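Could you have a look at this structure, given as structure tokens, before my questions?
Just one protein chain is left out here, and the rest sit where they should.
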Amino acid sequence: MNLRFRLLFDKAFKIAVAILSISVIVPLILILFHIVSKGVSSINLHFLIRDQNLSESGGSGILNSIVGTFLLITIASVFSVPLGIIAGLFLVEVKSKFVEFVRILVDVLHGIPSIVIGIVTYLLIVKPFGGFSAISGGIALGLMMFPLVVKSTEESLRLVPYSLREASFALGANYVKTIFRVVLPTCIKGIIVGTLIGISRIAGETAPLLFTAFGNPYFNINPFKPVNALPLVIFNYAMSPYEEWHRIAWGASLVLVGIIFLLNMTTKIAGKKWEVQF
Amino acid sequence: MRQDSLFNLALYFGGFVAAMIMVIMFGILFKGSVLSIKNFGIHFFFGEEWNPPMEKFGLLPFVVGTILTSILALSLSLPFAISLAVFLGIYCSRGIVSNILRHLSDLLAGIPSVVYGFWGLFFLVPIVRNLEIKLGIMPFGVGIFTASITLAIMIIPYMSSMIVELIKMVPRELVEAGYSLGATSFDVVRKIVFPYIKSGVISGIILAFGRAFGETMAVTMVIGNVNSVPKSIFSPANTMASIIANEFPEASSGLYLSSIVYIGLWLFVITFIVNLLGNLIIRKFRVGENES
Partner (left out) sequence: MGSSILKIRNLKAGYGKKWVLKNINMEVHKNKVTAIMGPSGCGKSTLIRCINRIHEMVPGALLEGDIYLNDISIFRISPIEVRRKIGMVFQMPNPFPTMSIYDNVLAGYKLNGIRLNKTEKDRIAEEALRKAFLWDEVKDVLYKKGNFLSGGQQQRLCIARALAMYPDVLLLDEPTSALDPKATSMIEELITELKSTITIVIVTHNTAQAARVSDYVAFLYLGELIEFGSTEKIFTTPSRKETEEYLVGKYG
């Protein structure tokens, strides 16, 4: 093939790749611009500290949804983090064929659609216990967070060099002490970062909450009652015919994206700062 | 030592619970669908009619909707995802531009599905509506096409970061050998890098397909909620995920609810198989990597 043609083609390829890559930013900028410009008009102190009570003068607020989102995240973490760490330890420390089987199941769980998890939680918890609740929503979110905690625990544990364990054994520590006093403390920061990543993924999930937490126009921190959350507000209000409600949804979108953005930044900075040197 | 065996027990318990989650999920979905399975069996998959008042339930409209949106979304996103991956992995793997693009791509990946749907509803739908007017079709605005575009935007960062990781696995020596033989960067990408990571890329596509398949919120908000088999890509429709989201709250009768859960069961099984396949392929690729 002619050299000039090849060089020309190569240059064209480079340019095409660059253009396509940079054009990926276009939708991002559009979306962010939209969210900010439409949402900013709703954001004021009022908005953030009032509940969703439309009849009150001054309009409605999203306090109950913000609180609800945090409540759900907390419940989800309580369920998924301890169990996830133990399962991660299982995957790394135990040697048996069963381990590979479990690892595949956890990976596949990661890919199960959020709405299916919502249905399962509804059938498992909401129906038998007779009502929507924050706990059921938290469990659904916890199920989604679980594979992420397991994976980050596994990866963090693997980063700890074997010689550190040997050093601990050589000092007379038994296996369990070595895990709890040397291995886990060494990689705990990686696990925390992984958990934060998990939280930022579930903070915006809506589908699992549709039939579990369900939504609640009033302020509620009782985990046994239904609770509202930012993604639910956005969904419900966006699909409504009222202009006023759309405005609220944009405001809620801005707050939600803001929270996730902050979480992501924290994760990135913490990940860098907490890198343990061996 | 007692402490050791107690610890081991706790670990096995954790592993057991992790495994049981999937088993229990399947069990619950199956139990919930039993009524519908008894009524329709496998033919549910091919049933063309979804008519709750008449108690006639069939999956086909939603299967077609799901497959159309997923495939369209994948096709739309692939060139962009690959370009971004090649750009970040080969041409611009370090430096300010690379960092900015990477952070922006992460930001894009972090935006929740429901916000994408919201944006799609108020920004894309009017645009598509105008397009449809120009093309002389019914200007719904919502439909498969709009949903596919929204999905495509969501998949791009996910796929591209996966491919960048794969590209980074190609040994430097191979790439340098290619250049020193006189290859252009295009040659290197086409003949050295991609053949090397081929199975990884295939696995990535499969996993992205699985994700598109089960994506709910964004799709629900822009697909139009129409329960018949879509006739063209501009038809409003429903996917397996969006029909559940739309009608679950209204499922009153036993058969209605059971049929919706049956859809959930199908979704579970299909995404299970797709994810299993994708994971097994990438596992083989990684093992092959470690051995070389």
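Note that the chains take the letters A and B in the order they are written out, and that residue 1 is the start of every chain.
Keep in mind that, in the parts below, a residue touches a chain if its C-beta (ideal position, glycine included) is under 8 Å from a C-beta of that chain, and two chains touch if they have at least 3 such contacts.
Predicted model, so just to flag it, every value in this text is computed and none were measured.
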{"item": "Contacts of the hidden chain among displayed chains", "value": "A"}
{"item": "Among A:F70, A:F98, A:F169 or A:F261, the residue in touch with the chain that has been omitted", "value": "A:F169"}
{"item": "Given A:K14, A:H110, A:K127 or A:K177, the one touching the chain that is not displayed", "value": "A:K177"}
{"item": "Contact footprint on subunit A, counting only the chain that is left out", "value": "95, 161, 163-164, 166-175, 177-178, 181-182, 185-186, 276-278"}
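Here is the rule we go by: only the chains that are shown with their structure count from here on.
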{"item": "Distance from subunit B to subunit A - Cα centre to Cα centre, in angstrom", "value": "17"}
{"item": "Complex interface listing, subunit A residues touching subunit B", "value": "6-7, 9-10, 13-14, 16-18, 20-25, 27-28, 30-32, 34-35, 83, 86-87, 89-91, 93-94, 98-99, 101-102, 104-117, 119-120, 122-124, 143, 146, 150, 174-177, 179, 200, 203-207, 210-211, 231, 234-235, 238-239, 246, 249-250, 253, 256-257, 260-261, 264"}
{"item": "Residue ranges of subunit B touching subunit A (in the complex, touch as defined)", "value": "1, 3-4, 7-8, 10-15, 17-19, 21-22, 24-25, 28-29, 31-32, 79-80, 83-84, 86-88, 91, 101, 104-108, 110-119, 121-123, 153, 156-157, 160, 184-187, 189, 207, 210-211, 213-217, 221, 241, 244-245, 248-249, 260-261, 264, 267-268, 271-272, 274-276, 278-280"}
